[in-house]
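So that we are looking at the same thing, I have put the structure below in structure tokens.
With one protein chain removed, the remaining protein chains of the complex are shown where they sit.
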Amino acid sequence: MKLIYELSVSGRSGVRIPVSDVPKAAPLPQSLRRAEPAALPEVAELDLVRHFTGLSRRNYSVDTNFYPLGSCTMKYNAKVMENAGSLFADSHPVLALLPGGPEKVQGPLSLIHGLEQQLAEITGMDEVTTQPLAGAHGEMTGIMVIAAYHKARGQNRRYVIVPDSSHGTNPASAAMAGYEIVTIPTAPYGDMDLDAFRAAMNDQVAAVMMTCPNTLGIFNPHIAEICEIAHQAGALVYYDGANLNAILGKVRPGDVGFDVIHVNLHKTFGTPHGGGGPGSGPVGVKSHLIPYLPTPRVVKGADGTFGVEAHPEGIGRVSDFFGNFAIMARAFAYITMLGREGLIEVSEQAVLNANYMMARLKEEYELPFDITCMHECVFSASRQLKDGVHAIDIAKYLIDRGFHPPTVYFPLNVKEAIMIEPTETESKQTMDSFIAVMLEAAEVARTRPEELHDAPVTTPVGRLDETRAARALQVCCEL
Amino acid sequence: MKLIYELSVSGRSGVRIPVSDVPKAAPLPQSLRRAEPAALPEVAELDLVRHFTGLSRRNYSVDTNFYPLGSCTMKYNAKVMENAGSLFADSHPVLALLPGGPEKVQGPLSLIHGLEQQLAEITGMDEVTTQPLAGAHGEMTGIMVIAAYHKARGQNRRYVIVPDSSHGTNPASAAMAGYEIVTIPTAPYGDMDLDAFRAAMNDQVAAVMMTCPNTLGIFNPHIAEICEIAHQAGALVYYDGANLNAILGKVRPGDVGFDVIHVNLHKTFGTPHGGGGPGSGPVGVKSHLIPYLPTPRVVKGADGTFGVEAHPEGIGRVSDFFGNFAIMARAFAYITMLGREGLIEVSEQAVLNANYMMARLKEEYELPFDITCMHECVFSASRQLKDGVHAIDIAKYLIDRGFHPPTVYFPLNVKEAIMIEPTETESKQTMDSFIAVMLEAAEVARTRPEELHDAPVTTPVGRLDETRAARALQVCCEL
Amino acid sequence: MGYCPNTPDEIREMLAVIGVGSVEELFSAIPDKLRAKSFDLPAGLSEFELMRIMKEKAAASGQEITNFIGGGLYDHIVPAVVDHLSGRAEFYTAYTPYQPECAQGTLQALYEYQSSICRLTGMEVSNASLYDGGTALAEAALMALRITGRNSIVVDASVNPFHREVVQGYLHSLSAHSEVIAPDGCEPAMDRLMAAITDETAAVIVQNPNFFGSVTDFTELAKKAHQHGALLVVGSYPVALGLIKTPGEMGADIVVGDGQSLGNPLSFGGPYFGFITTTKQYIRNIPGRIIGETVDKLGRRGYVLTLQAREQHIKRHKATSNICSNQSLCALRGLIFMSALGKEGLSELAALNYDKSEYAKSVFSGIKGVTVANRGATFNEFTLTLARPAAEVVEKLLTQGIAAGLPLAPYYEGRDKELVVTVTEKRTKAEIERLAGLLEGAL
Partner (left out) sequence: MGYCPNTPDEIREMLAVIGVGSVEELFSAIPDKLRAKSFDLPAGLSEFELMRIMKEKAAASGQEITNFIGGGLYDHIVPAVVDHLSGRAEFYTAYTPYQPECAQGTLQALYEYQSSICRLTGMEVSNASLYDGGTALAEAALMALRITGRNSIVVDASVNPFHREVVQGYLHSLSAHSEVIAPDGCEPAMDRLMAAITDETAAVIVQNPNFFGSVTDFTELAKKAHQHGALLVVGSYPVALGLIKTPGEMGADIVVGDGQSLGNPLSFGGPYFGFITTTKQYIRNIPGRIIGETVDKLGRRGYVLTLQAREQHIKRHKATSNICSNQSLCALRGLIFMSALGKEGLSELAALNYDKSEYAKSVFSGIKGVTVANRGATFNEFTLTLARPAAEVVEKLLTQGIAAGLPLAPYYEGRDKELVVTVTEKRTKAEIERLAGLLEGAL
């Protein structure tokens, strides 16, 4: 497809601007004006509509078919959540900061407070802030809270421990919060090596960041012990909530011993991914960390009305206002609609689907950790590799057969990893049709491996030259 | 794609029904209950979403590309009209019929009245009713009004005259209104043969139905004379507004001498076609016909408020309430947004585009009436027929090349007709790319005609067996 | 004005290709004396100014009122998924599917719609939609005239009077005769209906539930009609069909109704859709479009408009109807609604309407000066007889934000104190009790 700039015709216009009802003002001084208008596209509304409709049709999405992307929780979100999220379009957050303002925005303030309470109950934490704007942002916020806690105790700890199977955001976030990273290898049981962990632990460790179930879909049986070891050394334990979808109503990180958690609303709680965002990454903490949470804080007064306060000892502001509110509204709607039993069903069905997938595919695909999984399972294409077929080839074949590929080459500690997360919203039939294609791919790999190297052939473009992209660095359509 | 019924799994459910807050009632007597639940699909919301998203992607539409369907005015309608149309979702029309009700629904009543006034000004008529639900329904309503007029004069006229180039709805609507049809052939100038018309005219003729510009895109130079001849014989003249898009601000049927008009809101006035509807077909009349308009009538009181009345001598109710209101809201929005100059521009650009199309294509395609056209132009594939290529073959080739075909085989009085209406919302570029493909089709017809017989090959299905469909009559998915 | 895309440069290029000097020249075929004498409309607005006006009108449209009114249109839930899917631009900006290869989306959906509406009504064949409930009933009457070759219709007066009025106009145009049979209180006068059927009768038209809310079994009436070679036409309410006996089970020949309650918002009167179903033997007599299944050369299943020879664009004045544009998009909404609720969901929805209405009946009948007028069963509507003129009570309660019901008086002479009350699943117990309190106060 052409670029929108390639559709542009000088003098064409799209949406009409309102006519002015005030006099034309004296112009801004020349020295303060831009030399010429920004060279934006000049297209009609219809050009726009066809262009973006056409682009949309070049996307795979949950609404078109199964999206079994491990570690991403690409569930279906009921359409009513979109309606719920759009109800507050014209509500200005600065109203809440004006004198007398909070009483004008009791609806959104009560929603934020309600969501924070829901998330606290779900995670077993004592207070939640909804300000972080994404999962990684939540991680950084959580680690900043931990840093403030240690600092308030006069301690200047230097290290954060992460297992090597962690999401890349964990070490990156801790680094942005000012820490040095200690990485612990994975032991044969599928999660962090306990001896290496013990050896790494000392009074310079500020925090341990754990994902549980981890990126292999394994619930670490030593998780309580890990928390204890950390706490004994004065370190705090951080729970990466990316995989929370597996344990709703079953385990609460707060009960297990975690001090801090972030939750990816855009994974577990009813908000779609938007091609890469927006997300929302609320952070929950135990009571000893509440003073260090960011500002603003939404509070419920004795009279039942809601107000806005600062956390005077806290880490300050991590985002401009109250977080990605419309995403939070979707999450609040999701939790409210599903309710207690519905949320438990989510995790039960997510885990059932993942184990069914694992059981059906393990005949043909190597399963490095053959134990009951939680919400996702990780295979390796190591058998197929003997025929020269890589995980990426299987992935691309799936595209030709109408499915989005699973996550491949992650987690890094499994060779030729193929990571499948079906989520609870997929039916057995959908999984069965996916499984059939996966088994077919294994068959093709055995019998006609070369066919897999050319895939995909049904898409608007074939495999793209990423090296060229990184070398040419054409990232902006030239004037 | 599978049928929704083929996705159904016993026991699966989609949207949840609200929980009852009242006691369970004693059951309806068995004899009044259905024996078993209707065998509707049992699918999850996600199944629905993928099914209908998938189906939508099997449709060509204005939003995907150019839709040059002659006689259909497939223009682009700005998205804001959709927003405007959806604002009244929970407004119950029966409110307007309750004592004290009209004051609760002044918004919609004022909109109906406003639209009626806009349309009266645009068409040059004295009063408009918005009740008819589609163009053909408007035609029938208009002819019923004419019948009531004659009856009130003690006349029982039997005939309605239509030219052979008319839309099929014209004779069908007049027949449903109880008339016998007299069809007049087309003369070489491209519209109704005047001598034959004069010969057919007598005091048993109730009405003459004209489309102007007609389906050949020709503005009849004798149209005023036709009105006069009819009026002299005591007949009324009906204007089929299907092609109104050509003459906004240029000609008003009321000024020309027409007594009745219907307007297709879904063609000219900003409302999309919906895969075949809903439409809306308001009818405008001159003052002598006002008493015979249908009930209810929205009136503006001396105090500026709006009320609902009956037309005591009128033809009664032609639809249940106030017509397809949300379609009318779009039309009101369209007229209000474009305004006087905008509407004139619509017709000017529609006519310019059609003439440009005609000028570019007439080298390769036979043009039976080579004069300045209005909003559409009609070619014939007669040259291509020499190579065994029919209009339908060219149409199907266009589909493979990404365009919707023009209307083919209509009007009936042009052999192998290819009828193109670009509308004012298409740009020169879009037309140029369509023209390129049309010229290419002519080239293929000359050089490799057999290729055209297999088209389309890029669609989910090829040419379908219509005979088999009519013979098998499988119109309902069997239980 | 910015609405049409061509720029002045492009317009100049196009005029040069055409060979004229100005756009105005293209209109020179129109004689000067025929030019518009006026075109007095205000200047245009931007979309933002427009929406300000539209929102003002919407703010004065009674959407805040608690509805206990029906009259053939019902305040039902519309699942969010209906808007989202029917709002796909590929559906709503497509034309009638005359080119089936690039319209399989619309065609298959309408085939599924036909299937669903058949199953709902218990009938064998359906078209792809008509305009609304009233015109569908009129088309059914005309269809019965065509099938039987007769010229006379018997109509139960407890059929929705708005619909009857539309039927009347259609029949009058064709000089057909109709006999209207007064009801027996709130129930159809079965004896009189039976007695009215003769060998000249093309059809007898009834509605279930009727305008007063009463539910009736018309099986015997169907038998009687068939004995005389007449057809039974039943007007029906789709949500009620989640619970009540289907016209198909009663032996109906033609079933019609308004599809509004299937996922179409009230929108001050439309658009909705009319539906019509019948038995296989009458398929060629149905008005409007029909979608049929077939295959292409490679044997791939596909859908087309079929039996087009009945239609106006082919048959012109001999067509089964003049209908061209129908209500496809609304029928699509109906299909999505029926599929979203599904087999069990529609039954549950109907049961909920019934339960709420029965609860309301029990509460209202405890009020002094209020009695329930229906002798037999009702679905989600019923008729109350009040101690005062119903119009006065309704007018008073309307000022308190509640539309208490539809007074019968304008439609049934002498029934001044009667009021049809509608209670859908959307009405809460609290709202029902609030109405009860206000009713009590108003009597």
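We just call them A, B and C in the order they show up, numbering each chain from 1.
The rule is short, and it goes like this: a residue touches a chain if its C-beta (ideal position, glycine included) is under 8 Å from a C-beta of that chain, and two chains touch if they have at least 3 such contacts.
Note that the coordinates shown come from a computational prediction; the quantities given were computed from them, not determined experimentally.
J.: Give me the visible chains that the unshown chain touches, in label order.
T.: Missing chain, whole complex, touching shown chains: A, B, C.
J.: With the missing chain put back, which residues of subunit C would touch it? List them for me.
T.: 47-48, 77, 79-80, 84, 89, 426
J.: Residues on subunit B that touch the omitted chain in the whole complex?
T.: Looking at subunit B, the ones touching the missing chain are residues 9-19, 44, 46-47, 49, 53, 78-80, 82-83.
Heads up, the rule we're going with is that only the chains that are shown with their structure count from here on.
J.: Can you check which chain pair, B-C or A-C, has more C-beta pairs in contact?
T.: B-C
J.: Report the inter-chain centroid distance for subunit A and subunit B in whole angstrom, where each centroid is the mean of the CA atoms.
T.: Result: the chain centres lie 48 Å from each other.
J.: If you average the Cα atoms of subunit B and of subunit C to get two centres, how far apart are those centres in Å?
T.: That pair's centroid distance is 20 Å.
J.: Subunit A to subunit C: how many Å between their CA centres?
T.: Centre separation, subunit A to subunit C: 46 Å.
J.: For subunit A, give me the residues that contact two or more of the other chains.
T.: Where subunit A meets two or more other chains at a single residue, that happens at 9, 12, 44, 46-47, 49, 53, 78-79.
J.: Going by the contact rule already set, what residues in subunit C reach two or more other chains?
T.: Where subunit C meets two or more other chains at a single residue, that happens at 1, 3-5, 10, 44-47, 79, 81, 84, 89.
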